[in-house]
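All remarks here apply to the structure that follows.
Left out: one protein chain. Kept in place: all the others.
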Amino acid sequence: MSSQTSVFEQANKKHASSLLRKNIRKFVNNRLAMIGLICVVVIVFTAVFAPLLTSYDPNKISLGEKNTSPCMEHLLGTDNLGRDVFARVLYGGRVSVFVSVMGALMGSLVGMVLGSMAGYFGGKLDMLLVRLSEIFQTFPEMILIMILVAILGQGVGNLVLVFCITGWMTTFRMVRNEFLALRGETYVQVCEAFGMPKAAIMFKQILPNVLSPVIVSATVNVAGFILSEASLSFLGVGVPSSVPTWGNILNAAKSVEVVSNYWWLWAVPGGVISIFVLAINFFGDGLRDVLDPKQQ
Amino acid sequence: MNNNMDYVLDVKNLSTSFISDRKEIRIVKNVSLRLRRGTTLAVVGESGCGKSVTVHSIVKLMPKNAKVSADHVIYRSAKDGKEYRLDQMEPFGTEMRKLRGAEIGMVFQDPMSSLNPVYKVGDQVAEGLIQHTGMSKAEAQKQVLDMFRKLGIPDPESRISDFPHQFSGGMKQRVVIAIAMICNPDIIIADEPTTALDVTIQAQIMELMKSLQVNDHKSIILITHNMGLVAEMADEVCVMYMGRVMEFGSLEDIFENPSHPYTQALLRSVPVLGLAEGQELGTIPGITPNPADLGPGCEFADRCPFCQDRCRQKDIPRFEVSPGHYVRCLKFDSFQEVD
Amino acid sequence: MLSFIGKKLLQMIPMLLLISFIVFGGLQLMDIDPISYMVTPDMAASAENQEALREQLGLNDPFVVRYFNWVKDLLTGNFGYSIINGTSIANIVRTRLPATFELAIIALILSSVIGIGIGILSAIRQNGIIDYVGRVFAVLGQSIPQFFFGICMVQIFAIKLGWLPVNGRTSPGASGLGDAIVHLVLPVLTMTVAMCAVLMRYSRNTMLDVLNSDYIKTARSKGIPEWKVYIKHGFRNAMRPVLVILCFRLPMLIGGSVVIESVFGWPGIGSIITQSVVSGDYPVIMVTTLMVAAAILVASFLVDVLTAALDPRVRLGE
Partner (left out) sequence: MKKTTNRLLALALALILVCMAGCGGGNNANSGAGSSTPASTPASTPDAPSGPVEQTLKVATTLGSGGSSDATGDKTKYPWHNPDGVTTAAMYRTLLLADANLTDVSPSLATEYTVSDDGLTYTFTMKEGVKWSDGEPLTAADVAFSIKTNLKVASGNAIFTNAFTNIVGADAWRDGSASDLEGVKVDGNVVTINLSSSYGAFIPVIAQFCILPEHAVKDIDPLELHNSEYWANPVTSGAFKLGELSVGNYYTLVPNEYYEGTPWKITQIINYYVPDLLVAAQAGNTYMLNTNSPEIISELGKLDFMTMYPVDILFYRYFICNMKGVDGNQNPVMQDKRVREAILYAIDRETIAEQLYPGLAHVLHSGVPNDYAEYNGKAYEYNPEKAKQLLQEANYDFNHTFRILYYYSDQNSIDFMDTIAYYLREVGMKVETVQSQQGTVDLFQTRNYDVGYKGLSAFNIAEWYGEYSSGNSNFRNIFGGDTLFDEKAEAIAAESDPAKRSQILKDLQTLEQENLYKLPLYTIGNNIFVNTKCVKLPDGVTFGNPWYLYDMDLANWEIIA
């Protein structure tokens, strides 16, 4: 009897690991997704290890060598204050990636917690939260972000908060709907009958079932927030302009003079933003194919 | 082979494979079967054995990553007495479309999802009719009403303009059957028509199908894994396992004289009313292998109690153990080998 | 159907009230003094007079008083005045909302037609040329910051080539459709690119889903031509989720107009909202955001109605 169970367990394990292997293989075979993953990893890596990759201080001003085109000394040239563009883009990536990743993570977290609660407890709480999410969704995102920035003030931390406030609704709806569907499942009722704490049922038993789409939507949000950060810089309500971020660097290069004379000042941050967003999107698509095939 | 007008459908060596992950996986292998006019042919086997793929390959309703090949797939129409080579037709070309619906009707497994949720059922049934006969909508509606009545859908005049979600499962399946029947086709292919239904409804639907066969002289291909249904419905039986026809014969051949070890195991696993005490329901040991992992030789070898080394060496030929009763097993290599 | 519409309309009222309260409450937390914004330090005038103005505009009243006064005024049709430039808000809405809608709706229609069209074509011919080109385009459109794309468009098409006007909605001395169209091209193009991308991906995926469903098989088993399968059975079912996403995209479209209007000097509500948020012009923010929210609610209501028209399950209330 026991040997039989262990056989089954083994079979299960084998099945599970082969599923994982199959998924990994599927992902690796998706060439775009792999390229995306590699780009994201490379960009994040260079941002994190910026001090090792460049000896320049991104804020070091050297007015004597302003607007130098890319050369050996300054790989990607310098800006109008003689700051090294390569260093600025690396350090800028730290802030931009941090803000968007944290924003997406926090948004997903809030969405998951509220969604679990709404879906599990239902009733008035559910109604209230759904209404709230509808209201948030009714607002044009950009306008909501601008108002929130006006209230909270500009700053890296505040921007994360703003992204979190404006980005939880999709996750919320997804998690809530899934919870509504799963709440009636037998295994949940069994857990309840065993007297398992509600929080444990919610987060340990049900939540793992919805993690895949949540992860996918969080990746997509990261891409969106990178673009939002750039737009906010353009409108002058993003991260304070003294902090180098991709958005701020690109925004500083929007003048006609720069666009027509100093290509590296806009092409580099613009290119990095586009590549990162593209890569994240490819990566997210690949992830979706693997994790969540039915929800294309 | 010239008195073959008797066989409404004649399939020889049909193979289908899917391309996935840049690998080709053979799902249906050299399937040959013949459907006698006015009879029911049951295709049985465990789920995933390629039953559905076989019939879908015959009517060419396959996704784009499927590769279908066959020596021939011949449909012999009673209406004009012509032979049609289905294997040589474009899947969605005019010729094939003329046959689909008009000469070959199909009933699918899940009535819940087989109907388009946004159109009235009457219109959905009439659609094929209008397509094939070019009759006006009003005329078509009249025929649909008749068909609904015939299929026992109550209050057809009002139900005809209802939407699918307003129907129960059994009623939906009747609508699906109506779609298959409306052009009065020679063949009806029913792909597990009752699997998704309640047991009581199952019986009603099967009775309906049987009466269609008997009264309207339809030829039916019934795909099922339910041996009980087979016993009740079929004239001939085709037992499939892992994309292969393991045994083919008349109902008596299969039930009275099951020859292939797989057929025997399959029959043992059917619950019979009044199972004697102490008598155990047979199970087939092992699990269905992954089609991608299969080696050469008999597909059933791993689970077969009579398995010998030679079973695993090469494809097993067909042996005709009695007229019209074919078995694909080396136990019968004393009989005549037919291909 | 009528009761369905009525119910949906009634649901909008508490939504709007709640939104107004949240916006109003939020703005109180905003640490911006419109009077100060109005009078820059470069040009400081009499502080006493500024204080008098603050008093007169009721900026010193408590929050609740101001909220109720505001709602009362709104209900009597008095939208109030901008603190910053004194324009009557009714005027702002009257002159600017149409401009924003013009842009948004044209971009919406264009991007829907192109996006959904290409999306569906690429689903039908999966992995074909249209599919491939469409996907590349979609992914590019989604990854370029909008304002930068807009600035480049102006440089290329308005300055270098001189084909199109650089900004604005009309030119003096010109009128009619031609004038309107040349001004629309660049902003609409910029807006469409991003919007198109999303719709293309989404409608491709839904169409693929639909094409894999059983009823498509049923339809094919009837022997009807493929185009009929796609249009009649595929398209109509694929449209439902696409419409929903379209509805969710509407706020983004209006939100996107904030950036677009700044880039192209488009005299719409978006640029006013930017200005008002930056300057703390709360009466304008209140009314304009409410208007936008109402417009979006109406739009999503229209989408609901369309969905109901497309899907009997919704219409007949399952």
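The chains carry the letters A, B and C, assigned in the order they are written, with residues numbered from 1 in each.
Everything that follows uses one rule, which is that a residue touches a chain if its C-beta (ideal position, glycine included) is under 8 Å from a C-beta of that chain, and two chains touch if they have at least 3 such contacts.
As the structure is a computational prediction, the values presented were derived from the model and not from experiment.
A.B. asks: Give the residue, chosen from C:I19, C:A99 or C:C247, that touches the chain omitted from the document.
C.D. replies: Residue touching the chain left out of view: C:A99.
A.B. asks: Who touches the missing chain here, B:E46, B:D71, B:D123 or B:E320?
C.D. replies: Reading the full complex, the residue touching the unseen chain is B:D123.
A.B. asks: Among A:V44, A:L75, A:M196 or A:V258, exactly one should touch the missing chain; which is it?
C.D. replies: Reading the full complex, the residue touching the unseen chain is A:V258.
A.B. asks: Could you tell which one of A:K26, A:K66 or A:R131 touches the chain left off the display?
C.D. replies: Residue touching the chain left out of view: A:K66.
A.B. asks: List the chain C residues touching the unshown chain?
C.D. replies: 32-33, 35-50, 52-53, 56, 81-88, 91-92, 94-96, 98-99, 101-102, 105-106, 109, 154, 158-159, 162, 165-173, 175, 180, 232, 236, 262-268, 271-272, 274-275, 278-280, 306, 309
A.B. asks: Kindly note down the residues of chain A that lie in touch with the hidden chain.
C.D. replies: The missing chain touches chain A at positions 59-61, 63-64, 66, 80-81, 154, 236, 240-242, 251-252, 255-258, 260.
Keep in mind that, in the parts below, only the chains that are shown with their structure count from here on.
A.B. asks: Just grab the chain with the largest centre-to-centre distance to chain A, centres being mean Cα coordinates.
C.D. replies: B
A.B. asks: Max contacts between which two chains?
C.D. replies: A-C
A.B. asks: Could you state the distance in Å from the CA-based centre of chain B to that of chain C?
C.D. replies: 53
A.B. asks: Centroid from C-alpha atoms only, then distance chain A to chain B, rounded to Å. What do you get?
C.D. replies: Computed from C-alpha means, the inter-chain centre distance equals 49 Å.
A.B. asks: If you look at chain A, which of its residues touch at least two other chains?
C.D. replies: none
A.B. asks: Can you list every residue of chain B that touches 2 or more other chains, as numbers and ranges?
C.D. replies: Expected reply: no residues.
A.B. asks: Going by the contact rule at the top, pick out the chain C residues touching chain A in the complex.
C.D. replies: Residues 15, 18-19, 22-23, 26-27, 29-32, 139-140, 142-148, 151-152, 155, 159, 205, 208-209, 248, 251-256, 258-259, 262, 273-274, 277-278, 280, 285, 289, 292-293, 296-297, 300.
A.B. asks: Could you please specify the touching residues of chain C with respect to chain B in the complex?
C.D. replies: So the residues of chain C in touch with chain B come to 126, 212-215, 217-226, 233, 236-237, 310-313, 316, 318.
A.B. asks: Across the complex, what residues on chain A touch chain C?
C.D. replies: Counting only chain A, the residues touching chain C are 131, 134-135, 137-144, 146-148, 150-151, 153, 223, 227, 230-231, 234-237, 247, 250, 254, 256, 259-260, 266, 270, 273-275, 277-278, 281-282, 296.
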